[in-house]
Structure formats: structure tokens, C-alpha cells
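Only a part of the assembly is drawn; its chains keep their places, and the rest are absent.
We call the chains A and B, going by the order they appear; numbering starts again at 1 in every chain.
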């Protein structure tokens, strides 16, 4: 696949040649000089040079320090910081700092803040308190965006506009009266007339019939669960309202600085969260993602890989930027685990292996005050003479050695995993047969089983097309958008292989159950008909006739054309099929009706990849994460060792960091990373 | 006991001959044609005929679909549904659909909704949001009730008015200013002058002295526990306020349709809940109950039996109707377990065995949209070709075979279990010695031990009289209403046997502790005096000198006339009596001062039934639930097998379903039910 050397957005006046953020892979992070005396800035840039930092996010949250009173600006310190960074060869992703309304604005206009479902308005003291539906906030924000764009639009340090920060993270789901009006307008635009809304949501249930759009309130506090259709649309509205704010800022920026690319930082693993990032991605010039591991998760490197594949999927396969991650501990988990020696590099390079063109950290220098005073950074409280700074320095050296990789993209995988924000949101909306299943569970488990075999996967939205795949996994794709079942069926008829799991195709785009038997949308393709769900309690399990163990979810299933691969041997449903397969056209459609344990998942994936004839990226020892980036006829193998022992990959090439030549096999030390430029294949 | 062939309420103009709901046992459920296209209605009635459905609850929640704007009615669809049902021989329990105020009403009058103790008003989107103290809501509701009564009062399908739905389930305990006024009026009516209230509640504590009724607010948010007397009266007020709404609707219905019986569906196992159903029962023409099992409870069939006995107790021994239960899973539990094969029939028939004259389900056809889209029904999403529909069909056949049982009542038991809403409410009101004891724990445990021996029990309010009992169990009857201790004492003197447990007779009707030693009200009868409570922590246990194990609750007890049956052998209270017995007149009064495990409870019950000479309903294997209904000189034995093995009852008669004659003994298959018309005894 050829690399797209231009920025993403079609309407950028002067498409920038890649890489526009930095020469080579981007390294750096959020820089907050405003928190420190200016005499320390010289030390900062000296250390940046030492570590190879070439890119910083600047000005995030600094609105109140720049617009010091209504309409009164103080640009001095930012002027000096921009100049200093430029002099030191550091590119700037300049924030429109709208994530933090100034205190004078919060005081003058408390009504800009979000209101929760109980009617409580957010007060000052956090961040992102503003409602995207607040007209007053929008007016102030855009005035400031124009001012900062006019001030710095032609500054030579400027590489990218970083719009606001993690939009939606703390200002999602506003329930205010002003938001209610925006919600009603959104509904009117979507449905046209109220009868269509009543039909879509099935408001005959509980007599929730509306006779005009102005009767429809946000899902405020009620003593029973809200209508699932309403809840799902409120998530969509919220995503659109937040995106609307981004678009409003973008319009000002585009007008003032038509040549400067624009993005905003996503949090793709907050999914379902409130942002339909796959749709947002169409509006940014570069997909930029924030990712933080959960220290208590022993499989966190698997979750990271999934996140990176998903970020690439959202970016449509194009390069993307890891715009925030952490050097070590964060500050918001119950116990904030520090990263082990080497984990920082493994994390950064795993993102790059999966398509990131840089690895930025929050933040440069750890704050001594404020809410995040214990969030790790590049320069810890203890200073640069520290494990962390040395690891970042070493990462900088590694990235420089990876210069040949710059401009490459990840080799397109033959396995697709369908993952959809709408589906996740629908599953979360309202009362469900069980609360023991999170939408991420099965996608993560399947991704882990696939990548553990050295096989690459794309994490994509069902609507993005299945071209090029041999095997498509459809884990708990609860909502079947129009056309998805048809697309899958066509894929299978044409020789593709598909695995569909329980809780897929259950509801339509309005979160209404598709009747006639589960999994409604995929029933015909799969040749099964599920009469009734039999969720299991925590601690309950049943055995399959293959000896495998199942928990959490079982179903009363009848085949209608499919063959039975395995059945329950114990429990309420003994004798009922648990895994089935239908042959359809030139392909197969496998149905998984139960929650297998990790061994069962591995075994099922083994069977499927054999069926589809999918080969691993390379022949590697278990425990070695392997991916390939390609650029023209050059190819680069990333090998990441997550174990405590040295592991081997059967591959030939040159280690880009050490320069060693490996004919036939390469050993990757415990906890280490090797990037091999492969011999021509 | 002779069956009461007329409706319950004395003021029904034309007492209806039983059964008025249906010919034979009622079978059916909530029917919501308004949720489906009319072309499906023909399939519905065809399926109803196939399954033997003869009774539906219609129009629940359909206010907004009938009064489409303020004072503007659209009866068309309901006219057609009523006619169609009538043509197909299905009787209608027509709802006054006030459980769901129309959206136009919620929009015009948001002040009709309940307000919680934090001042948050319920918004739209659930059900039953209205406050029973809202004058505006009352006016709109009664206008609609009159309209629907006038429209359908003489429709031939109409059998029963189903007033609103589960009143109190989501609109209990309103704390609004309008409610405060109603509360103050209620208090003024109850106490007459404020000094009496101060005395009753003991407001000298913490200086909570009131000088006028208008100072007394509902128990809104405070940072310490409220006065227990106030809390208990607020529960009583809430029950009365909700009942008041029912009575207001009833008055309109009675005026317009004096010949149509009226009820509202109770939820007796929500107890304590907020409804004193024993008092409500005096106001309905037929006690109708909703019952849902908790899937995670392995003893749920025992809880069901208790519920059914309690419903019969509330109905004063007269027939009652199971107006809602589920065919399989519900949707509001954390994991919604499906019912096993046969469980639907066992559940339905267990209710009928204990006096129900029908078994209706929520609902006919499972909704595809709305908050309950995953609540099971008679026709699942998968359609009629399904386990559930077939089981309902089979139940219909069984019920037709049980025609001879129609008109019978449950044989009066000789064991009474005292259970009281006021007592439960008092125990829940305020800080208590332990939070580890729920009011249902011991009543359920005793009921289970009694019925496990094949012995029948009545679950009755203490004030309902003890006539006819040989043994009365008094589990944690925390509040002793005036006269209860005297009644029990008289019962014992006359030769009755009584078991009183810990936490009985502790407080008077104002939730004030009766001083002088626990259990104050029953101390003299029992011949004991408890100085101090010694609750145990979770995981703690002590051993009795009988070898039994006790947990949760122990007491520092001194006998004053009673003999000691067993004492603690270990722990803080080693040597102190745990179970005592006093001989009083011709009877005995046993006191249980601690929480026994199941074996201990069984052993205690064995001892008591032997003492009282109570015989089982029939001689059956353990695991077989047995009850008897009688009608004139005919008698019917219901045998329900809750185990995985065939079990035997030593009884002679004819199986009403199969027609087989069983001389001397009958085998009940695993999971099965046999109804035997007994040979003349």
C-alpha cells in the first residue's frame, strides 16, 4: 500500500507533505511553560534537544492566561515560548485552549456549563465544563480562536492546530434546557415529523407517544430505564453536538490559516464514550489519539495493540499520531502503577508498529501543583537524572535509527474485526438480558487470539467495506446498520469466511429488536434461529461436548441449515448447539452462541484461520508481538517481546537500531524491541 | 370452607357470580395491540385461541394514545381491539391507563411529578412519575377515567377495571412542597394536636420539638438518620396517599359503571414497599397480584409459595388473581435468567394451588422497542414456534383439565405465620442494631421449613385473628400493634402454641422502644427478659449446646419463668439461653433469641409441629410441594415436584390431567405437576 503523503482533509488549502509534524517520527508531548518560571525554559529546551524532542503540544488549557479579561489579551509569554521552541527546532501543535474557559468567563456566565440528569450544573475547578450547546460559550470560544489564529497563524514553529482537548471527556451528555432545544432541533432534522420518531422509538410502549418535538426532553432522571431508541439517539446527538463545536472552531481556523492542518485529540478506547470517532475522522487533517494503559490489567499490551489497530482503522489505514500517552504512572486510577523498565519503549513502539507516526507524551515536565501533580511526564519531579528521562532519551535515539521507516504504512491485514461505536452505544442503552458483558470483551479476546498467532488484523467499522479480507470476525455486533448483513452475506458468497458471535444483529439502527428469532439480521446467513437467551450467573459455567468451558452467555438455538460444530454437554441446554457453521456460496458463516474461555477462543480462531488460509506476518515464538510496515518495496518487521525470556523470530534482515544483520532468524531480548528491515521478499 | 361466589366489595351494585374474569381459570396477560400493526392482531387472536387465552389486561399505559391532546380523544384502535377480543371470546380487564401520563401533560405540567429527598423532580421517560398528592394530576386523571368508563362501561368484553398499574412502584415517597402540605394534613388528622405528635415521636430527642403541624416536613435529605417514628408515619402516609388515588378513580368508575368490579394490581412481595396491601385489600373487588421470581435465588419456588400464601392472606382467604408473572426471563435483574423447561407451569400452578384463580403473564407479545424489549412474554421475539409458546399452550390445556377445581378454595391451614407491613416498615425506619437482618429473612425461612414438611400455613396479619390455628409463628414481628400481645396470650392460654423470635415486640405503634427489657410486648408471655443485643458480624458464628450453629444475632437473655431449651456453648454469651419455652395456661410460648441455620430452623419447626400436633396435608416425599383446594366435599391435591427425580405422594385419587386413577400412591415426575382429585376422605 502506498503512503498518503498529503494531509487527510480535502479542503486544506496547501496540502502539506508528510511528515508535517516533525522530521522523522514525532517525539515530545504537552509542554506547559506557563507553569514554570521562565528561567527554567532554557533547561527545558536543552533537555528537549538531548532527548530528541521535535514536537510539542503547546497552550492546552491556557486561555485564561492569554485572555486575561473579557477581550483583553496578554500574548507575551506565548510569543516567547513559540520563538524559543522554533529556535531549538521543536515544532508546535498549538492548542485552541478552549478546554479551559477562563475563570472570569465562568463567573460572568455560569450558564455555559453542562447540567447533569439531576439538574446539577457543573461548577468551576475541573476542565471541559462547557456545554457544546451553549451559544454564549461558542461565541467567546470562537472569538478567542480567531485571535490566537491571527496571532500565530504564520509563526514558523506552527505545525498543526490542536483544537481544544479530549472533547467530550468531561462535557459529554449535557441535560440543560439549552441542550434540550438543540436536541429537539437535531431530532426534527433527523426524523422530519414526530410520527417517524414515535415509530422509530416504539413510543407506544409505556404510552410515551409524543405529539411534537418540543415534548422530547433529554433522558433526565427517571425512576425506570429510558427508551433504548431515545438513549441511542441521545448518544448520537451528543457526539454530533461535540463534533459541532470542533467544526465551528475549524471553520474559523480554516478561514484565518487555510494552510495549517487541524486536528483534535481522540480517545478511541474510551469507546463507546460519546464520540463516534469514525465519523469525526472525516473532519480532521490527521487522526490523533490519546492512549493510557490500565495498570491493573495484566493484558494491557493487548489492549494497547487493539487501540492502535482501531486508531488506524478510524484513520482509514492512513498514518495517525499518538498525541498523548504516559511515560509511567497516571494519577486517576485507584492505584497508579509505574511502568516497568522498558515498558515505555514497548508502548511507544507498539503504537508506531501499528501505524502511528510519532509518540507524544502527556506531559513534558511533571507539574508540582494542580490536579495532575502525580501524573508522570518526561521530566519527573526528581529531574532529568532519572530512569524515565533516560528511557525517553533512548527512545529518541531509537526513533532516529528508524528513519527509513518514516513514510511507511502498516501492511493491510487479511483478517478484519468489525467494531462499531453505534453498536457499542446501543448495547449500553437501556436494560439488557445481562449486565455481565461489556462491549469490549469479545473484540479484545478475539484480537488477542489472532495477534497471539502472529496474524495481523484490521479493526474496522462494518460499513467500511470488507474488500481484501479472507476472514471477518463479528464479535457482539449488537446493532446491525442497514446493509451490513447484506455486505457480510455477499462477502461470504464470494468465498469469504465469517465468524458471528452471540448478541450480533439483535437490533436495527433504532435499537429495536429484529423479530423472528435471534440473531435477527444475520439469522439467514448463519442458518440458525435462537429462541431465547440463557445468560449465566457469575460463577456458573457449562461444558461443551468438545470439552471446552463456557460462561456468561448461552442460547436456546435451533439450526436451520447450519451444521453443528459443538453442543452443550451439561446444564439447562445440554444437547443444544453452541457453535455452528453454514456453507454459503464459496464461503462459510460460523456462529458462536456462547462465551468461551481463552482456550476455547484460541481453538476457534485456529480453526477459522486455517479455514480461511490466513498466514501469520512472520513465524515467531509465542509472546512476540509482530507487525509489518511497508513502504514501496521496503518492509519493516516490528518485534516486541512482552515476556521475561529471549524469543526468536524466523526472519531475515537488518536490525535498524544495532545495524546487525540477521540471516534467517533474530533473537529479541526479554522485554526488548527489534525493528528489522527485511531482506527483499 | 365455602367459596365466596360473589365479588369482594360490598358496594358493587350487581355482585357478579364467580368466575367473572373468565370461564374456568384465567389464562392470558397484558395485551398491547397499540405496539403492533393492526394486521398482526388477527395472528394474535388466532394464537390466543390456540393457547386457550381467555383474559387480557388491555390499555395499560395507553392514555397518551387515547387522549392525544388535552381533552381530545382517539378511541378508534381501542374500539377495534375490544371488539376483536370479544369476538374471539377473550375477556378484558380494562386499564385506566393513569400509570403513564401523556407527554403533552408532562410538558404542560411538569409539577405533577414526584420530587425526591434531594429536591430532584422526576422527568419524563419512565412510568408512574406522578405524585399522588398532585391536584393537577388528579384532575386530569379522573377526567380521563370518566371518559374511558363512559366509552367502554357497557362493552361486552369488559370484565374488570384494572386501575392504573403497580401504584407506588415508581411513584412512592414524594417529597415535594405539595406533598408536604398533604403530609401535614394527614398528621393533623392523625394526631389532632401537635403535642400528641411530639409525644408519639419523642421529639425531645435532638430537640426536634414542633410547635405546629406546618413545621413538619417530609424526611428530606439530612446528614443523620431521621426519627424512626416520623419515618414510619411517612410510610403510612405514603401508602394512604397512593391508596387515595385508587379510591378517587374507583369513585368515578363506581359512579359510571356500578356493575363492573374494580381492582388494581398489587406487588405483595415488594414488601415492605410502600403499600399496606392488607388495608388496600378492603377496597378492591378482587385481590390481584404481580409476582416475579428472582433468578439468582435458588430458593425462588419457596419465595413464590410464600408470596401466594401472603396474597391469599391479604385476600382474607378468598380467591385472588395472579394478574402478572413472567413466562421466562425479566429484564431488570443484573443477569436475567431464563426459566427452565417446566418452570413456567410449576410457577403458574403453584400460585393456583395456593388460591389463585388464574395465571396471567406480562405480556402477550414481547415488545421490540421500549424499556422492556427483553422482558419475556407469551409470544417471544422468535414467534410462536418456540419453547415458551408451547409451554403456555400446554398450560392452557392443563387449566382446561382442571375445570373441576374452579370455584374451590384453599383448605384453611392450622399453622399461622404472622407478617405485617407496619412491622416491616418500622424495622426499616432509622438506625438499627444491625443491618444484616432483612425483614423477610426469618418469615421465609420458617415458611420454607413448614411447607417442606408438607404442612400448610397461612400468612396473616396479627390483627386478623388466630382462630383455627394450633401453632402460630411470630418471626421478627418488630412492631407490636395494640392488642397483638393480648391476642397471642389469649391464644396460648387457650391451648395454642406460639413461637416468637428475636426482634419481636420491640417497638410500639409509634416505633418507640417498649422499655423494661426486650422483647417488650411479649416479655411477660415468654417469661424472659433480654438486657442487651449482641449482633454478630458477617462470618461470625456461635455454637449452641445442642450442636446447632447460630449467626447474625444473639442476645443477653435472662429467663423469668421460662425453661431453657438450649444455650450458647461458645462465644461471648456462653451459658446464656438461646431458646426458651414457657408453659402458659394450656399452651406454650417458645422464644427464639438467635439466628439459626436452616438445619436448626428445621429442627425447631419439627419440635413445634409435634408439640402442636399439626399434620401434613398429605404424606409426600421430601421435595414435593403439596397443597389442597376444597370445594364442598370434593378435594384436590396439588403436587409439584421441584427436584430432578421422580417423587411419590401417598394419596388416592384421579389425575385430572391424564385421567389416571391412583389408588394409594402417585408418582410425580421430575419437575412435573400432578393435580389429583382425591377419593372421598
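In this text, contacts are C-beta pairs under 8 Å (C-beta built on N, C-alpha and C of every residue); 3 or more make two chains touch, one makes a residue touch a chain.
Predicted model, so just to flag it, every value in this text is computed and none were measured.
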item: Complete-assembly copy number [criterion: all chains share one sequence; 2 shown]; value: 3
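The definition used in the following text is that only the chains that are shown with their structure count from here on.
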item: Geometric centre distance via CA averages, subunit B-subunit A, whole Å; value: 50
item: Interface residues, subunit B side, partner subunit A - complex; value: 32, 34-35, 61-65, 68-69, 97, 100, 102-104, 106-107, 114, 118, 120-129, 170-171, 295-296, 328-329, 331-332, 334-338, 340-341, 366-374, 376, 380-383, 386-388
item: Complex contact set, residues of subunit A against subunit B; value: 117-119, 201-211, 214-217, 219-230, 430-436, 510-518, 520, 529-538, 556, 572
